[in-house]
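Note that one protein chain is taken out, while the other chains of the complex remain in position.
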Amino acid sequence: MQRFLNNPDDIVDETVRGFVKAHHNLVRLDPNNPRVVVSASAPSQGRVGIVTGGGSGHEPAFIGYTGRNMVDAVAVGEIFSSPTAKSFLDAIKAANGGAGVAVLYGNYAGDNMNVKMAAKMAAKEGIEVLTVVANDDVSSAPTAEREKRRGVAGEILMWKIGGAKAATGAALSEVQAAAQKAIDACRSVGVGLAPCTLPAVGHPNFEIGPGKMEIGIGHHGEPGVEVSDLKPADQIADDMLEIVLADHDLSAGAEVAVLVSGLGATPVNELYVLYDRIETRLAKRDIKVHRALVGNYFTSLEMMGATLTIMALDDELRTLLDTEVACPGFGG
Amino acid sequence: MQRFLNNPDDIVDETVRGFVKAHHNLVRLDPNNPRVVVSASAPSQGRVGIVTGGGSGHEPAFIGYTGRNMVDAVAVGEIFSSPTAKSFLDAIKAANGGAGVAVLYGNYAGDNMNVKMAAKMAAKEGIEVLTVVANDDVSSAPTAEREKRRGVAGEILMWKIGGAKAATGAALSEVQAAAQKAIDACRSVGVGLAPCTLPAVGHPNFEIGPGKMEIGIGHHGEPGVEVSDLKPADQIADDMLEIVLADHDLSAGAEVAVLVSGLGATPVNELYVLYDRIETRLAKRDIKVHRALVGNYFTSLEMMGATLTIMALDDELRTLLDTEVACPGFGG
Amino acid sequence: MASFLATEGGTLVKEVSAVIVENRSYLSEIDGRIGDGDHGANMAKGFGRAADRIPDDAPLADALAILSDVLMSEIGGSMGPLYGMMFSDMADTVRGQERVDAPGFGAMLRAGLEGVRGVGSAEVGDKTLMDTLVPAVEAYEGALGAGSDFAAALEAMKTAAEKGRDSTIDLVARIGRASRLGERSRGVLDAGATSCCLILVALADGAVRRLG
Partner (left out) sequence: MASFLATEGGTLVKEVSAVIVENRSYLSEIDGRIGDGDHGANMAKGFGRAADRIPDDAPLADALAILSDVLMSEIGGSMGPLYGMMFSDMADTVRGQERVDAPGFGAMLRAGLEGVRGVGSAEVGDKTLMDTLVPAVEAYEGALGAGSDFAAALEAMKTAAEKGRDSTIDLVARIGRASRLGERSRGVLDAGATSCCLILVALADGAVRRLG
């Protein structure tokens, strides 16, 4: 394992510490909980607070999206593991400006349980909490069982919309509705080319044979729908687009946001190769890209591969997407 | 080779095409040369133009630093190869707003020759060109032969300062002086943990044995000063810091900018682990970090490893560093 | 009637912890096949940390409560809530008791089971730790009801736990991370079912050794 590591058990604490130091202009650590990162601008009195959280190893997600008009507080879990209910609760408290808190998170067993417990505890402390569960990963369940799908990179767009809506001074239920609309407008798919290695494990946690690729892979290496021969980049881009569009209801003239995220080890230029093809194919269908994000936005340690997220835009989502933000994940 | 590729010969063209599509709000392609990326805000009449260029495979460098108050035009080379003199010339022309052009580039044989040729051709066309050659990589030559050293991630800070100085309306010689001062204030070192594979070659272009690391590695895998056993992250951070500080003239109370860049495949969280230690050690020496950049800013395809750059700040550099910019490499 | 001293709880829970820590790589490996590979690391971290904090002479209730607390408030993941609730509900049933006898142990197991069910809502057949826990608790209760003594009931629990764990090999996951795999989840053990079996077997073995 060729990695920068001290004791693997400490890596999350060290990461969060380094992160907060590097971005002290935008974020700070919750004084009561070293696993909660809080926006320098939170809490905003009278504004709905935005909270998320999840396992580590996806940097810049989740902590990188803490900031102005984005996420107010993030609960940080072990590598690939949900944060504790306590951390979610502390994040909720840190984000609470008196107008309630929207917890916008991904659909994983641990997160579901911990958020549920935290929301209950928060209610006891008089904080109103509503949740939205991201389930944008098309390959993780058929359309009929959308509620079973994993949340992946579409979460970033959900946070963006939720944060922007909260910034308008909207009520908690409105913020929840906007975030729900955002994630409902997102469809994602992942393709894995090589596995990742958890520091505490020391060897790859799954396999992708040389010359093979895994279509529909999850952010933790959860196997996808199909293992196939590694195809040329254009063909992979076409396949990914086909998978998300088949599940999407986009007609000619539609406007979208496109997010192509590397999974950690894929060279950045190859993400642009994928994007070049994707935008060309969308243009052929008369679908216009209003905003493109290409880079390592939501990673899985040093996995090779990429995810594609397409978000359908209407006027409200477009406006909220364009709201200015400041967070480390978008370049600070 | 587990990569997103079509014909390896096309990868640079596809990358640039995808890049320009994704960031059309900030950049455009030179209509006369598909290997020249131009800022949407260039040329600025009466302002000094900033040009750089270099081989591909370092994304977001070089193209990602095209933008407002940063680089005006970038010449794009093949993977790990200098752009042609013609591309440098076209970039100079695209950046020229009538007040001359500063070409701020890295110290590599090909770039030196191609920039020299381009500058001659530009002079013939009546464009005044001055150059600054980055040589921040401490390990590539002893202090006495600083002019032989490679340019690495410090180039980003040189562009930042040069772009900000040009934005003040300064004259060409002043912009050159500021950029020169910036790179003179930078010291960098790279550590490699695993090699990268050029798409056209198909296998790693050098070797780092398991459990080993290469100290002082170059951005193209050029071997460094020493191969040693892989150490704990804190120890590596200490060693890197020692190498750059030994070559730096920093006293207690100094202020610096710190750039920790991944080389492509190192998980982002590990960069924060390194940063955590680096800032702690700097604080011990009473050196204050004014600004930190941690992420994949200057990569080498999917190399594992990281570079550390420390830039000493004075009032001018601090002010210029803080000038607001908009370019894809800083998050658009 | 056979029973063990509640103050043996500290060492008993530490024995359980040691087993989990020993099986750290094994559990991560199983989780890696159809999950994300973190089960062993997280379990070992939580159980190891708890063991460090449990005094040797801690009453069983306190030892279980410390373990629960570490899992819930420091480890998180899925195991924080699931095992966290299991151990905290188990702790509640034995709190204040000087000795733990066969019915007491049964009540503790039952409470643990209901605790997990309350948080996770999984049932037998979903390919989770419930496939170990449910038959194990039922076997214990059944044996006791049929007149077995404490040791025999524990033996019955162990056998059922192992059978339950192995039953997950043929199951398709219906809950949790692996549930998105459909048929591809068949053919491998479930990580939680495996760690649950390790826990129950270690608990049973430790209890038997302490009977007096």
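Chains here go by letter, A, B and C, matching the order in which they are written, and residues are numbered from 1 within each.
Assume contacts are C-beta pairs under 8 Å (C-beta built on N, C-alpha and C of every residue); 3 or more make two chains touch, one makes a residue touch a chain.
Just so we're clear, the structure is a prediction, and the values are computed from it rather than from any experiment.
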{"item": "Chains in view touching the one left out", "value": "B"}
{"item": "Residue among B:F80, B:W159, B:Y297 or B:F330 that touches the chain left out of view", "value": "B:F80"}
{"item": "Touch list for chain B against the chain that is not drawn", "value": "8-9, 55, 77-87, 108-110, 113-114, 117, 139-141, 148-150, 198, 200-201, 205-206, 218, 220-223"}
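The working rule: only the chains that are shown with their structure count from here on.
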{"item": "Chain closest to the middle [Cα centroid of all protein chains]", "value": "A"}
{"item": "Euclidean distance of C-alpha centroids - chain A vs chain C, Å", "value": "33"}
